[in-house]
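Take a look at this one; I'll ask things after.
As you look at this complex, bear in mind that one protein chain is not there, while each of the others sits in place.
== chain A ==
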């Protein structure tokens, strides 16, 4: 379908320290014991998009990601991994792989997206309107555990009430205004010309940019080349395109072709007539009406371009893994509410226990749990709404609730873990009590210690 897919897999995100480490870049963070990147790749694979470019920040991360992809998706996907310098931003990353982009439209997907919205829908909306950019919006997820009985996340979820402000036209097809929550201070400035052009604008604060964009390649490259200061697609490129949609400075393909391709007068007239005929018969968007001017026949029609949106329906699951909170939320959801994403088959108890896992006597694993292969659990343990990775050794009398335990973790007897994220190779000695903590890879928590809302990790210099 002439779409090229670019997956922006990021690098070692600072937001996710201590979860990410030198060994585990953001893209490889396990979600239900699978790297988060696999969710995007499999979504694309399902949609028959098998030719991908994965952009990773940093050489070492690129090596790790590339190694994992080649081992997992050999013969299934054709993936090229490109490494770009760190802190270059999403726009910079795209510019870095500029020369690889050849298709007429580019689908840019964030590697940390866990969703079941088909990218085809975004691409179709893009194609239908001949837009320069189409963004996928989804409803903002309710952060923090929604279930009662868990106190986790209460204090963490108290984020400042910042919402993305998104303006839509009445048909909900075009993007009229975007402002990231961070930039909104007190007032929202809306462009007068756009408001006049469209007549009516719907301001929404309950939508989130899902970081799945379809760009027209020529436009994307032009913008990136011209505006070198642009760092981020979401913060710079998209707002720019939205702002300038009624006074476009872009040389769109179609216009150029029309100007160049005509030498004969007769054929030109016929072509104009033809395009007019088609244009008259199609429902005009406000862009066209605005371009034509108030009388319908402006002497020199202004150039416009269209910025479309695709709004995922509420029934779709769509979350980005961009914070620690999101990480535990997604882990919980993938084995719980959005279980269709995990790709595992659930047992009758609505949980996944690998056959090679060993459970002690009187140990219970509740619903919406996952126990990876080769993990051992002692007696009288209880696991609720948690994901436990591979080859973990868990002693007796351990309670694990609402937590994520990665691979090769050793947990001593009598530990109690609530709402925590425990990275690989961590050792919890006996009777450790953790609540809403993150434990970085390889950390050793001493016996009997209690932590609440802390982030435990080895020192950076190590």
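Observations on the model:
To be clear about the criterion, a contact is a pair of C-beta atoms (placed from the backbone, for glycine too) under 8 Å apart; a residue touches a chain by one contact, two chains touch by 3 or more; residues count from 1.
Just so we're on the same page, contacts and distances are computed from a predicted model.
Matching "Proteasome subunit alpha type", "Translation initiation factor eIF2B subunit delta", "Myotubularin-related protein 9" or "tRNA (guanine-N(7)-)-methyltransferase" against the UniProt entry of the left-out chain gives the name "Translation initiation factor eIF2B subunit delta". Screening A:127, A:235 or A:435 against the full complex identifies A:127 as the residue touching the chain left out.
The chain that is not drawn here is touched, among residues A:3, A:39 or A:174, by A:3. Not every partner is drawn; the one left out touches chain A at residues 1-3, 47-49, 118-121, 123-125, 127-128, 270, 273-274, 277-278, 280-284, 292, 295-297, 313.
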